[in-house]
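Let me begin by handing over the structure; questions about it come next.
The complex appears here minus one protein chain, its other protein chains still in place.
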Amino acid sequence: MKKTGQDNLFSISGILFRPLKSAVRRGNGRNFIIVGLAIISFITAMSILAPYISPHNPTALDIGPPNSPPSKQFPMGTDLYGRDVLSRIIWGGRFILLVAVTAVVICMTIGIPIGLLAPYAGGYVDRIVSLVMDSIYAFPSLVLAIMIVSIFGPSVVNDALAIAVVYVPTYFRVIRSQVLTIKELPYIEAAKSIGANRLAILFRYIWPNVLASVVVIATINFADSILTTAGLDFIGLGLPVTLPDWGIDLTYGRQGLASGFWWDIFFSGTMIVLSALGFSLVSEGMAERTNPKLR
Amino acid sequence: MLSVEELNVEYRSERGIAKAVQDVSLSIEKGETLGLVGESGSGKSTLGLAIMRLIQPPGRITSGRIIFEGKDILKMKEEELRKIRGEKIAMVFQDPMTSLNPVKNIEEHFVEYITEHRPKLDREQAIKMAEKMISDVGISVARLKEYPHQFSGGMRQRVMIGLALALEPSLIIADEPTTSLDVMVEAQILELMRRLKEKYQLSMILITHNMGIVAEVCNRVAVMYAGRIAEISTTSMLFKEPKHPYTSMLIESIPNIAINDQVLKTIPGHPPDLTELPTGCPFHPRCPFAFDRCTVEVPQLKEVSKGSYAACHLLDK
Partner (left out) sequence: MGLRAYVVTRMLLTIPMVFLLLTIVFFVMRILPGNPVLLKFEKNADPALVAQYTHILGLDKPLWQQYVDYVWNLLHGNLGLSMAGSFEPVGPEIMSRFPATLELAIYSTIVAIIVGVLLGSFAARKKGSIADGAIKIYGIFIYSFPVFFLGMIFQIIFGVWLRVLPVGGRTDIGMIPSGLTLGNIHIQTGLYTVDSLLAGNLPEFFTALKYLLLPSISLGLVISGVFVRMTRTNMMETIRSDFVTAARARGLKESTVVYSYALRNALLPIITIMGLQFALLLSGAILTETEFNILGLGTYLVDRINFRDYTAIQGTVVFLAILISLVSLIVDVLYAYLDPRVRY
């Protein structure tokens, strides 16, 4: 049989790039989850340990000459106020991550119970709740966040609330459809026949299956939250300017762009991409593992 | 009319290379119905797909020849191959529920395919052919404009058969055409196929795991195990005097309603993992007659009596 061009290319580059080739080629669930978790752990650790590892005070002005490029003294350069960018990067994830965690917690607290109970309640309750969820479902989180934050002011809870509200329907929908499917499966019938009551069925049989989906949604939730928070910063609805925050740096570093001061934007932007990427990788990896058709 | 010579097909999977079809040779004459039997994983479906060169990656046909009307299918160019598919050789698939395009109606299925092969025909004529075919398989012409989901399983299979026969091919490959249908419908479909076979003078390769159907419908039978042919014989010879241990065990495992208190005979063990085949004869781990030669040497298909071939070392004794 004729060897395809692809086969030939592989033979040549195979020896050189085998490890990389294998990783990209397989790019399967496990690799994604591992890399994703690594990134998340790294960023979480960095944010928690910020006070101990940050070389300078991130809000201290004029530590060095303003807008100076990366150097030995300031590995990531300084921003327009003369602050050390590296320190700001180390500290910059705290707010964003905190908002993300809060949003996901709120979301799960509201979304999961409703998603589990509504299909069980059935009838009108189910229909009305579904209708409400469908209405909110397609609403852009940024717009809602803008509304809430512009009135109530920026804070961890407010930002988180805005993001959470729009995400609850996603948890609801997915969990609800899973519950509806599982509810009809024969092994639930079997469980009922040995006398398991509704609550028991819910927790012992339905919940474990739902858990995997919850993880997938939660990680997407995280990623989205990070990006929305950055978006809020960009519009000017972020926290007070002096606090170190990747989104803030990305927004205000813009001014230096025309003059060629790329480092602030580059590092803060990269951190945002990296953190969103970490969560997305875990999400995609989990989704792939729970759906064997994708392998 | 069709002759398969030393065909090899393998699939690449995460666990290794699965040899789905190994050194398979068989032939089929005009007008005959050849049954291809075996358990799941025996390679029979793969063989069916391979004959029409429908094996997709991660599968590959690695060697062999398939001679049809004097030409080797495996060496044909894409254009030539496409002309044969659907026109000279046609296939009926196992699961009628998933074999039709959900977004096209039945008429579209026919017209698209007919005009592809007979570009000189216009739409009107193609529809006429479709109408003739659809009533031939027992479906009312009015239903041509309906969509697949509006038909039941049995009806869909009739549509599939109609599609397969629309251009009057000389060979039909039917891959477990009745497996997913209930017994009543199965009988109807088999009857339909028998009638059409006579009417259109078809040759047919019937792939199945159901020995009962084989006994009823086929002239000759080939038994496959783990990608190899274990035995080929005429149907009557096969059932009267099976030459291969696997064949006899298969026949014995058919339940017989007439006998009371029958213990279900099964073949102990299970089919081998195609990525890790045993050495020698693939059946030896489950064969009650296996001896030392069976573990090292792969038995070749040899003629045992007129028209009867088997691959077993026992026959040399």
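Letters A and B name the chains as they come in the text, with residue numbers starting at 1 for each one.
Keep in mind that, in the parts below, contacts are C-beta pairs under 8 Å (C-beta built on N, C-alpha and C of every residue); 3 or more make two chains touch, one makes a residue touch a chain.
Fair warning: this is a prediction, and the values are worked out from it, not measured in the lab.
S.K.: Please pick, from A:L37, A:L80, A:L117 or A:I146, the residue that touches the omitted chain in the full complex.
M.R.: A:I146
S.K.: Check the options B:M52, B:A126, B:L171 or B:C218 and report the residue that touches the missing chain.
M.R.: Candidates B:M52, B:A126, B:L171 or B:C218; residue touching the omitted chain: B:M52.
S.K.: In the full complex, which of B:L2, B:A20 or B:A90 touches the chain missing from this view?
M.R.: Only one of B:L2, B:A20 or B:A90 touches the chain omitted from view, namely B:A90.
S.K.: For review purposes, identify every residue of chain B that touches the missing chain, sorted by number.
M.R.: 49, 52, 54, 56-58, 78, 81-87, 90-91, 93-95, 98-105, 112-113, 116-117, 146-147, 149-150, 160, 163
S.K.: Identify the residues of chain A touching the omitted chain, counting contacts across the whole complex.
M.R.: Spelled out for chain A, the touching residues are 6, 21, 23-27, 131-132, 134-143, 146-148, 150-152, 223, 227-228, 230-231, 234-237, 247, 250, 254, 257-258, 260, 262, 265, 269, 272-274, 276-277, 280-281, 284, 293-294.
As a working rule, only the chains that are shown with their structure count from here on.
S.K.: Quick one: report the Å distance separating chain A from chain B, using the average Cα coordinate of each chain.
M.R.: 50
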